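Here the complex is missing one protein chain, while the rest keep their positions.
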Amino acid sequence: MNSVSVPRRKDLSRTEASRPVGVALIGSGRMGTYHGATLAQRLPGARLAAVVDPAPGAAEQLAAALGVGSAYTDPTQAFADSGVEAVVIAAPAQFHAELIVAAAGAGRAVFCEKPAALSLADLDRAIDAVRAAGVPLQVGFNRRFAPDWVAARALLDDGTLGTPRLLRSVTRDPGGFDPSRVAPGTIFNETLIHDFDALRFLNPGAEAVEVYAIADALVEPDWRDRGLLDTAVVTVRFDNGAVGVAEACFEAKYGYDVRGEVFGSGGMATMGDGRRTGMMFSGPAGRTVDTARGDQELLAGAYVAELAAFVDAVRGGTPAVVGGEDARAALAIALAAAESVRAGRPVRIAEVDK
Amino acid sequence: MNSVSVPRRKDLSRTEASRPVGVALIGSGRMGTYHGATLAQRLPGARLAAVVDPAPGAAEQLAAALGVGSAYTDPTQAFADSGVEAVVIAAPAQFHAELIVAAAGAGRAVFCEKPAALSLADLDRAIDAVRAAGVPLQVGFNRRFAPDWVAARALLDDGTLGTPRLLRSVTRDPGGFDPSRVAPGTIFNETLIHDFDALRFLNPGAEAVEVYAIADALVEPDWRDRGLLDTAVVTVRFDNGAVGVAEACFEAKYGYDVRGEVFGSGGMATMGDGRRTGMMFSGPAGRTVDTARGDQELLAGAYVAELAAFVDAVRGGTPAVVGGEDARAALAIALAAAESVRAGRPVRIAEVDK
Amino acid sequence: MNSVSVPRRKDLSRTEASRPVGVALIGSGRMGTYHGATLAQRLPGARLAAVVDPAPGAAEQLAAALGVGSAYTDPTQAFADSGVEAVVIAAPAQFHAELIVAAAGAGRAVFCEKPAALSLADLDRAIDAVRAAGVPLQVGFNRRFAPDWVAARALLDDGTLGTPRLLRSVTRDPGGFDPSRVAPGTIFNETLIHDFDALRFLNPGAEAVEVYAIADALVEPDWRDRGLLDTAVVTVRFDNGAVGVAEACFEAKYGYDVRGEVFGSGGMATMGDGRRTGMMFSGPAGRTVDTARGDQELLAGAYVAELAAFVDAVRGGTPAVVGGEDARAALAIALAAAESVRAGRPVRIAEVDK
Partner (left out) sequence: MNSVSVPRRKDLSRTEASRPVGVALIGSGRMGTYHGATLAQRLPGARLAAVVDPAPGAAEQLAAALGVGSAYTDPTQAFADSGVEAVVIAAPAQFHAELIVAAAGAGRAVFCEKPAALSLADLDRAIDAVRAAGVPLQVGFNRRFAPDWVAARALLDDGTLGTPRLLRSVTRDPGGFDPSRVAPGTIFNETLIHDFDALRFLNPGAEAVEVYAIADALVEPDWRDRGLLDTAVVTVRFDNGAVGVAEACFEAKYGYDVRGEVFGSGGMATMGDGRRTGMMFSGPAGRTVDTARGDQELLAGAYVAELAAFVDAVRGGTPAVVGGEDARAALAIALAAAESVRAGRPVRIAEVDK
């Protein structure tokens, strides 16, 4: 229902339209499947050229469903495929850095789901590889492509909001997770890393200097002793004095909740109304709007828009709009947050990024 | 930002995906261009097979921009094209009925922009032709595909809203029209016909029995004497006692405004918040959300969804979800409204549909 | 939560504060009780001097509850009471005109609940009496004192909204009425008369010229044959070309619903969000705000503000801000609406006001 939700192709020349970018998808899980369908069906500028998944039959199954001929179990097969210009990495996080390095080494442009790596050292290797290869690297920070955030950033860029003072970014998942499968650090590396990037996106030019985090198992308190962190609040102090608060929880009874707020010297922007539609029902219980229940519902437009931007960058030979350095800055905040919980005190970014 | 805005292709088999429906576009004006881009780029299940426009060079230009090989000046060329299974008619309204008849005669499925005809006699010929040919006919009543309206209808279908009592449908255009080019009846045939259909959609199973309309030139009062009607209010009495009010104006300073309301024994649904995004700016003037400025911004999702439904009907051989009888019922209300303005009294549907 | 809800007494001099206006309340029913409590407890500038009710014991009971010494069964007793400067008439509608005449004859300022009379002839007698006596007459058109409407009118007065084109006013009661006790014409005389006044308030300087009404028994269809009208839609054409739609229903499952809309050449104002508070609950059913369930909840601020304005007029010897001519214009629309239902056609104001 907004300008980003249906991609506009304003100045498509026939040449462009007739030469969609061939993209290999690596990883056929939940997010991979969504990205695969986007590449195959929602983006005229892209062509899903191959699906890769090491699990037996997984790539074949998704490839068949999407009408794609090439299915591989080994990513190197995709990198060697001449129809593959670019890769979308939606594999588990621990393989991201290695896959970026390999794809870049093969000269393929890379879109990588967040986090681009789990350590700064790994990420630096990936960034170096990409630079050496001269290919674009884009990371999956989808909020930068969500219409509300795009609109807020425009008010920062044109000066309306003035200098940021206080920022907020919230992610609450709809629940239903299995606490036994949540790796340590997940809430920082996988969930809040979106919020850390969102805070940076809304405080352009500033960088985080210190982080204080509180995290606990409030959804599943029985798992507290086994180290589960399902709820967290992270305070991020920036070098321009602004303070951002990022918070996350793995369970919200009302669905998937992604919101933001930036308050500056010129006013405030708030983002993320969480509505499923604009229809409001007035009944015995009052006035109700339905809320989005999942990320692929809430962020559908952003998920498509980020791949559209990536494909445009690949075709145009331009840098990705959110790249390795952004991934690095957000990861550093995530690492500092995890260390802050361990240490019980504020942690400077410099402590985790020496 | 909602479930309809990015079309979901839940159970695409490879066969389906590999056999997109070939569609010819007839008319390369504003709406035709949008539908053409949808067929070429936004709908994986469709293939834009040809563009038709009698104006010299017009079809070629759009076809080139969309990467389509076939451009015709005569629709019969498209009907004879073996790659064309279906047509989307976005020509001026006076040609609609004739084009439907011709397309159906050639065995092509038809999607026709509203109004499907300008008289009931013409429309009946078109409906007969379609029936005789056994092809689906869908009319461009986009509100049935807009998420808010879909959600409201669901509350009617599951009984939550109870029996409708009062309904409202509003269309306000953003202005900038040329009064010298507005044909008589435009506000009823071209604009309010959407609202008449919306009222019917929100009062399922009921039919209009009497119509009372007031219309005037309030935007361009200098054109009143030349018969311009740019603002109208139409009251529609239905056979279940419910009363609907449709109103339209050709100029709203805040953009394109499409809203609806259905109030029944169980409560009320309101549709159409008109927001461009969910971002809210709080500043010296208060708290502001931006509003959509054009129909292709506000209704982008609905425009894609209606063609997706059409293509599905063509592929599946199923009837269109909004067809000739719906077009007929809405046109009858529009004709009664025009007659009511002329006569200065309520007009029964039976008076215009003898 | 708004500027009207708690009356401000900006420039109270000690003299004013020490001389509250003595007011007699006539009628101790639901609305009378509320007005009585306002005069006794909510308005420092007023003093409830007496309560009048012909029902045995009724006046005494309310007077005792409110700490007032004088309770009468005959209004002439109140008019003769030297502590009574003004009267608030909250008796049944059929006695209004007569009471206004009598109160004015005794030199008392008059606040009268709507409708000020049930016929134009009666109302003219009342207006004449008030003029002859030189006392202020205010009628209980509360919407003029509700914050949203006050704010909308300000945007009309400062030109922001431009020239009105389309207006809307809605009143829906929360239900629970006894159909056997609804007098004919109630929906026009008692309910929609508020909306007719609201339309006039939002179209300053214009007057109604023609009215078309549809009304039916949709809440209690079994009472249709006995003449019950519980749901109505009234279209009002004004002499400046603007068209207003007033609608009412005696039962809304979600509470008491009073809304308005004025759309002009400069934009649109919408009034009446119906919220009980601004608190929003997000839970399994989505996002919900509670709605007001009764008029004294929704319009509490307006009910106090209208009496504050009346008391100010009495003290200051200034005309009432909404007086006899406003009552007359709204009543004429109500009478035309009733006639329109009877005749099944639009009725000109001139037909009912010869």
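In order of appearance the chains are A, B and C, and numbering begins at 1 in each one.
One rule holds in what follows: a residue touches a chain if its C-beta (ideal position, glycine included) is under 8 Å from a C-beta of that chain, and two chains touch if they have at least 3 such contacts.
Worth saying up front: this structure is predicted, and the values here are computed from it rather than measured.
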{"item": "Omitted-chain contact residue, chosen from C:Thr73, C:Asn240 or C:Ser282", "value": "C:Ser282"}
{"item": "Listed residues A:Gly266, A:Gly283 or A:Gly301, member touching the removed chain", "value": "A:Gly266"}
{"item": "Absent-chain contact - pick from B:Glu60, B:Glu251 or B:Asp290", "value": "B:Asp290"}
{"item": "Identified contact with the non-displayed chain, of A:Phe79, A:Phe111, A:Tyr254 or A:Tyr303", "value": "A:Tyr254"}
{"item": "Residues of subunit B in contact with the chain not shown", "value": "252-254, 257, 274-276, 282-291"}
{"item": "Missing-partner contacts on subunit A, residue numbers", "value": "162-163, 165-166, 172, 212, 214, 216, 218-219, 221, 231, 233, 235, 237, 241-243, 245, 247, 249, 251-254, 257, 263, 265-268, 344-346"}
{"item": "On subunit C, residues whose C-beta touches the chain left out of the figure", "value": "1-3, 5-7, 9, 12-14, 17-18, 37, 40-42, 44, 64-67, 147-152, 155, 160-161, 266-273, 275-284, 290, 297-298, 300-301, 304"}
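Note that in this section only the chains that are shown with their structure count from here on.
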{"item": "Proportion of interface numbers common to subunit B and subunit C (over half same, under half different)", "value": "same"}
{"item": "When subunit A is superposed on subunit C by its C-alpha atoms, the rotation angle in degrees, nearest 5", "value": "180"}
{"item": "Whole-Å gap separating subunit A and subunit C, where each centre is the average of the chain's CA atoms", "value": "56"}
{"item": "Separation of subunit B from subunit C, taking each centre as the mean of its C-alpha atoms, in whole Å", "value": "42"}
{"item": "Junction residues of subunit A, two or more chains touched", "value": "275-276, 282-284, 290"}
